[in-house]
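Of the protein chains in this complex, all but one are displayed in their positions.
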Amino acid sequence: MIDYPFLAFVAFSTIAILGSLMVIFKKNPVASAFALVAVFFAFAGLYALMSAHLVAALQILVYTGAIMVLFVFVIMLLNQDRPVEDFKSSSGTFKVISGVAVSFLVFLFVKVAFLARGIVPAGDWTVEKMEEQGGNVKSIANALFSDHILQFELTSFLLLGAIVATIAIAKRKGSSGRTAP
Amino acid sequence: MEISDSLSFLLTLPLFAMVLSLVVPRAVQRGYAIFASLLFLALTVYESSGILFATSAATAARFAVEHQLQWLPQIGAKLSLRLDSVSAWFVVMNALTAVIAFSSKGVWYRKSPKLFTALGFFLLFGLNTAFLSQDLIVFYLGYESVFIPMIFMVGIWGENQKASAVFRFFLMSFLGSILMLVSVFFLLSRQVKDGGAVSSHLGSLIPVAGGLPELHAKLAFFGFFLAFAIKVPLVPFHSWLKDVYVLAPFPATIWMSAILSKLGVYGMIRFVMPLFPQTMGTYQGVLMAIAACSVVYAALLAYRSNQPKALLAYSSISHLGFVMLGVFTMKNQGALSAIFLSVGHTMVSALLFFLLSKIDERSEGLDLGVPRGLSQQFPVLFTALFVVMLASVSLPGTLNFAGEFLVLLNSWPVSTLSTVVAGFGAVLGAAYMLKFYQQMGFGASSTDPGKQGAHAEDLSGFELVLVFLLIMAVVVFGFQTSIFLKGN
Amino acid sequence: MTMLEPWMMLVVSLVIFGVGLFGLLVRKNLLVMLMCVELMLNGVNLSFVAFSKIHNSLDGHLAVLFVMTVAAAESAVGLGLVIALFRTLKTVDSDQIQILRD
Partner (left out) sequence: MIITLLVFLPLLGFALNAFYHFNSAARKREPSVWVAGLIASSAMVAAFVCALIAWARLKGSAGVGPVLEESLFSWMNLGALHVEFGYRFDRLSAAFTLVITGVGALIHFYSIGYMENRGSARYFCYLNLFCFMMLNLVLGSSLPQVFLGWEGVGLASYLLIGFWSKEMANIAAAQKAFLMNRIGDLGLLFAMFIAFKFAGTLDLARLAGFEFRPDVATVFGLLIFLACTGKSAQIPLFTWLPDAMAGPTPVSALIHAATMVTSGIYLLARLNPVISQSTTVLLVISAVGAATALMAAITACFQSDIKKVLAYSTISQLGFMFAACGVGAAEAGVFHVVTHAFFKALLFLGAGSVIHALSGTQDVFKMGGLRKRLPFTFWTFTAGWAAILGLFPFSGFFSKDMILHEALVAAHGNPWVFGVLAFSALLTAFYMTRLYVLVFFGESRLSEEAGSHVHESPLVMILPLVILAVASLAGGWFGVPVHLETAHGEGASSVSPAVIMALSLLIAGVGAFLGYRKYSGTIQVEATKDPFRVDEFYGAVVGRGVKSLASFFGRYLEDGFFQKILQVSGAAVDLGGNLFKTVQTGSAQGYLLMMVLALLGLMFGLVFGVNGYGN
């Protein structure tokens, strides 16, 4: 019997890791951006594998649909769609230290993750229970709009603030916004 | 003991007044500041009236109020406020100092008055936090928060060359307080090691400090001691003081000498004494010698100063030496006398700087080099100054005399030599205060009255009433000492 | 039964996080750096969901929703800043942007 979920996991995680490496090593920001899109899709797959369907859907909607479009748009706007050699501009030592530090850090995180196993008491929101409650989306929505309603409302303020801030920052001084940059 | 949350008003009201001061128009800012601080003083006295006016120590203890709020459970910090016969005096003094400081020299209102008032109320808040808190972390926060308004006040409204003075002030005070924080954390870590619940409440730290090995106890003690010795300041740690006092605007100087220095006194009485009685006992001789040297050394330097603000700054160190002498007796009576004298010192030093600010408004430059004969021009102002000066040299019949007398009476059996040395400081005190007064008040009037312009009026109105009431308090409490001593 | 275990997801998430961090450290292009931040956030998201699965809890999912909101806001403001910076400094190289130093 073929273990489809495992195969899917291997495939998605490979795409994600390779994609993320491409994000940081591609010289052209546009290439990076498209690699990132691939990573996002792979992530959506991973979420789906863990029965987190709502998150998977939002991953595609928000990240791929909104954020990445924004990125690509800005890249085009700033004429950055050409290769840059900036990876080479940091010194070798810096790169080596960074690499070693980061990989060590990741190793430690993994170790912590295993150390921390069993410390947090298990809840009762098993996949089966979620299905009983009307599915993943409904369970989350219930939690979101009852217990976490305050945080939810606060995020709306955050978004509003971000919108205002972005307009204020990106707007050209003295211009009414009609003239193209 | 009554559990009440009315105590938190002592913290929230200054904050409220601070916010409100940003809304109040500039023109009525001074009136607002004085009015609000008077109101706050009345409230503080009302809140602590049960303690202040109790006839015996036992009654006062019954009126003590404690109030707790959970704050940072992870490090065991609770917002634990306590108003008892120790803190009540300091809280009242704090409110009183604010009234005097806000009523002092009006020149600063020309430049950003709103900010000044707001800073003043923030100072009130920070000091009350420190004076009320039973929790060392919260105490530390209050203790440190006082820097912010102080540095702004000196920095914005101070005189020239204030940068290095502010820097020193910050450097030394911060050095001390950071060592104190380290000591607090050290005690907390001992708690963790001992496996008990982590709490920075004084009550739960006392057994921890008591169980420390000798060397550790000494180190922790020095962390606390240094912080408070710098704050008071005691003599080897005083070098930040003069320049800051001189360059700060008058209200800030009033605040520093009248109440900020009391933070050190309060910390020593409230925290160091119960936490490290043994270590303090070991070093008692040295501590008393330091206090006595503070008295004499600062008095000599005051005698040498020709700048009235510097002279009063040194005199403040000198008098606080007496207070610390009382604290270091490590006896209940000594500490009571020290609190008593602290109240006197708060009133008198605030009044001295206040009156000096009034003189400053009315004359060109303050220099003790030549006699100025101002007392004929401003008889009321100089009469007030004279009486306050007498209180400062602790003439019998004033609050300061009773305090100083009791301090020395209690320190005499503990360390006769230190007491004798400090006693000579009292003679020097008379010498420099007389010099201070005489050079400004006496001699042929050197300034042309016409030159003084609009400021050439004598003390009057609200200021006169304030000064008169305070002087009356200094005299009346000089005889009615039972309010402080409660038949102990 | 499948061989897929949630802790494998954790490893993937940490690797992605690490790659993102490394990129943030070594790349100089602000746009790429912002992308690296997104990578790191995604790595964290994945671990949230994985922990959620491990502990049978909904909190992880909720956290992911909030992180996504923050990420959206962050990238919007971040990109706005990049535009503004590009207008004034004509570059998106982080090494060139040191006007706050000294």
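By written order: A, B and C. Residues from 1 in each chain.
To be clear about the criterion, contacts are C-beta pairs under 8 Å (C-beta built on N, C-alpha and C of every residue); 3 or more make two chains touch, one makes a residue touch a chain.
Bear in mind that the values here come from a model prediction, so they are computed numbers and not experimental data.
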Query raised in the report: What are the shown chains that the left-out chain touches?
Result: A, B, C
Report task. With the full complex in mind, choose from B:52, B:208, B:247 or B:336 the residue touching the hidden chain. Result -> B:336
Report summary line: Which of A:77, A:105 or A:159 touches the missing chain? It is A:105
Requested in this report: From the listed residues B:80, B:294 or B:419, report the one that touches the chain absent from this view.
Outcome: B:419
Report summary line: Where chain C meets the chain that is not shown, the residues are 21, 24-26, 28, 94-95, 97-98, 100-102
Requested in this report: In the full complex, which bits of chain B touch the chain not displayed? Write them out.
Outcome: 167-168, 171, 236, 238-240, 242, 297, 300-301, 303-304, 332-333, 336-337, 371, 373, 375-376, 379-380, 383, 390, 395-397, 402, 405-406, 408-410, 412-413, 419-420, 423-424, 426-428, 430-431, 434-435, 438, 441-445, 479-482, 485, 487-488
**Report entry** Contacts of chain A with the absent chain, listed as residue ranges
**Finding:** 90, 94, 97-98, 101-102, 104-105, 108-109, 111-112, 115
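Criterion: only the chains that are shown with their structure count from here on.
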Query raised in the report: Which of line, ring, star, complete or other matches the graph of chains that touch?
Result: other
Report task. Quick one: report the Å distance separating chain A from chain B, using the average Cα coordinate of each chain. Result -> 56
Query raised in the report: If you average the CA atoms of chain A and of chain C, how far apart do the two points sit, in angstrom?
Result: 6
Query - Residue numbers of chain B (touch at least two other chains) - result: none
Report task. Scan chain C for residues touching two or more other chains and write them down. Result -> none
Report summary line: The residues of chain C that touch chain A in their complex are 2-4, 6-12, 14-23, 25-29, 31-32, 34-36, 38-39, 42, 45-47, 49-59, 61-62, 64-66, 68-77, 79-84, 86-87, 92-93, 95
Report summary line: Given the complex, residues on chain A that touch chain C span 3-6, 9, 13, 16-17, 20-21, 23-24, 29, 32-33, 36, 39-40, 43, 46-47, 49-52, 54-55, 58-59, 62-63, 66-67, 70-71, 74-75, 77-78, 80, 84, 86-87, 89-90, 94-95, 98-99, 102-103, 105-106, 109-110, 113-114, 117, 120-126, 129, 136, 139-140, 143-144, 148, 151, 155, 158-159, 161-163, 165-167, 169-170, 172, 181
